[in-house]
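What you see is the complex with one protein chain gone and the rest in place.
Read from first to last, the chains carry the letters A and B; within each, the first residue is number 1.
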Amino acid sequence: MRPPRAAIVTLAVIVLAALAAPVITPYNPAAQPDIVADKNLSPSRAHPFGTDQYSRDVFSRIVYGGRTSLSIAGLSVLVALLIGTSVGAVAGYAGGRADRWLMRGVDAALSVPRLLLVLVLAAAFGQMSAAGLVIVLGLTGWPGMSRIVRAQVREVAALDYVLAARALGIPPLRVLLRHVLPAVMPQVLVAATLGVATVIPLEAGLSFLGLGVPAPVPSWGGILLDGYEQRLRAWWLLVFPSAAIVVTVIAVNVVGERLRESLDPRLRPPV
Amino acid sequence: MRGFLLARARQAALVLVAVVSLTFALAHAAPGDPFWAIEDPQLSTAERDRLRSEWGYDLPVWKQYVTWLGNFATGDFGWSHSRGQPVVAVLRDAVPNTLILMVPAVLIGVLFGVALGTWQAARDGRATARAADAATLTFVSIPDFVVALLALSVFALQWQVAPASGMVDPVFHDSMPALGRVLDVASHLWLPAGTLALLIAAAVSRYQRVAVLGVLHELYIQTARAKGASERITILRHAVPNALGPVIAIGGLLFPTMFAGAVFVEKIFAWPGMGLTIVDAVAGRDYALVQAIVVTGTVLVLVANTAADVIASIVNPRTRLEA
Partner (left out) sequence: MNAVLDVRNLDVTYAGGHRAVHDVSFAMAPGEMVGLVGESGSGKSTLGLAVMRLLGTRARIAISSRVSLEGRELLDLDEREMCAVRGRLMSMVFQEPAAALNPVMRVGDQIAEVVRLHGERSRGAALERAIAMMERAGVPQPGRRAFAYPHELSGGLRQRVMIAMALVLQPAVIIADEPTSALDVTVQAQILELLLQLQRESGTAVLLITHDLGIVAEACSRALVMRAGALVEAAPVDQLFRAPAHPYTAELLRAVPRIRKSA
């Protein structure tokens, strides 16, 4: 595989920054020191990314926002992965009626735009905590994952070495867990990576609509909402969180696509 | 063909029943009472109870469910308390507005995306194609609403070449002659629809590029070249028709995403379609309206998917459905 060095380095920086947030941020992201004097300051040495309408330091908010966005994205993809793999593996391996019915359910779920499902859940449960968001995003994400897993499991299950394992009398669950799933994992990993790249904008979008993590917790989408409300008065409220999201998503996408390329040589650029 | 469409219709009905049931279950599983008027502080307890039984919320849950399903089937989607209208009336305005936005955007976006993706595949490896690849990657990595925000900031607020919000001029629209009204809508349409088209084109182009690259390895491409076909003819007449099938199928999966994009575009440009309506409805906890829009949105996606599958089968003679 052509290692995407730039992307990996970028991601490492972002993740480390998120982990080290309390250490590297000069201000408390929720602190509103001087609403009158320090409101909407453009970027300066004291505030590299400026301040927002409540005089909060934008740089600190973005770093902490990264924490929020990354952890929510990562955890929700994990949830989707766990449920999706289970359902997809069972459907793909068992085949027959179980497969048909499970996939009908999955197709039904996939017919509804994910955003709408999330909105319905938001309408039903009102303001959600971060944990609630993880569950909502995970629950709306597993159908897509299960399709990929099912397709892969079907392909692998038809391979000779799996047939050999079955012919040896190895019980089906063991065959599935020890022989089929490990072969399926690489493609699933690709899907999970690209899934993270999908969830980050979705979570940001929800925060932008005011439906994401509740107000005091900083999030990239939330900062964008502040920017939208300030329109042209504070371009730094639009540019920096956008850049943060875009850079992160591109990095994740590049890593995911390189992984995919390494599994299918046709996609590589010519030598 | 007819059999196929009937099967699809049946499938769609099942999906819709599932969606309606799910939303019903959610409404009752969620904290609080699904009966909306519970939040209205002006009502006395007696009033509230009376309305409750009038609306049927005191019936056993299973009975409510059956009534609910029945209502949906007959088109009675309930009352939108945030709008003070029957939900159907809200939809009657919102749905066509979304279609006015989405249909041109999807058509232009897909066309442009297919062209761009094909061009990229034809020039694979060269600097220009790599640059285009980087550009589309960046584009699809920018969240839809951020692109819309940027478009709004630049074109509407900064350069002022487009109105900043709405679908029609709030003051003068009704007094305009027919042609004037059409132009009014068009002037409000071009920026949001263009933004949405751009988002769609970027995504489609990436799939098209991969599809054409995959096809270019096939033996019949070499046959075409051996016949003396130029690279251009080889790609346009041999590669693209074969690549379209998989792209259309994938495109089918993109419809939900396109719809989500439309939701954000509508919100940011204040375009009065289904997207804007549902966002406001969620904020106002107008559950009946939210439900109805989810159901309608799902219907649209299902119709689009079926249309895409029909087109895909026409393109590929091996899977063509006989009439």
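Please note the rule applied: contacts are C-beta pairs under 8 Å (C-beta built on N, C-alpha and C of every residue); 3 or more make two chains touch, one makes a residue touch a chain.
If you're wondering where the values come from, they're calculated on a predicted model, not measured in any experiment.
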Option from B:67, B:158 or B:222 whose C-beta touches the chain left out: B:222
Candidate in contact with the missing chain, chosen from B:233, B:249 or B:283: B:233
Those residues of subunit B which, in the complete complex, touch the missing chain: 218-220, 222-231, 233, 237-238, 241-242, 315-318
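By definition in this document, only the chains that are shown with their structure count from here on.
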Distance between chain centroids, defined by C-alpha means - subunit A, subunit B (Å): 22
Residues on subunit B engaged by subunit A in the complex (per definition of touch): 11, 14-15, 18-19, 22-23, 26-27, 29-32, 124-125, 130, 137-138, 140-146, 149-150, 153, 157-158, 210, 213-214, 217, 253, 255-257, 259-260, 263-264, 267-268, 278-279, 281-283, 285-287, 290-291, 293-294, 297-298, 301-302, 305
Subunit A to subunit B touching residues, read off their complex: 104-105, 107-108, 110-117, 119-126, 197, 200-202, 204-205, 208-211, 224, 227-228, 231-232, 235, 238, 242, 245-246, 249-250, 253-254, 257, 266-267, 269-270
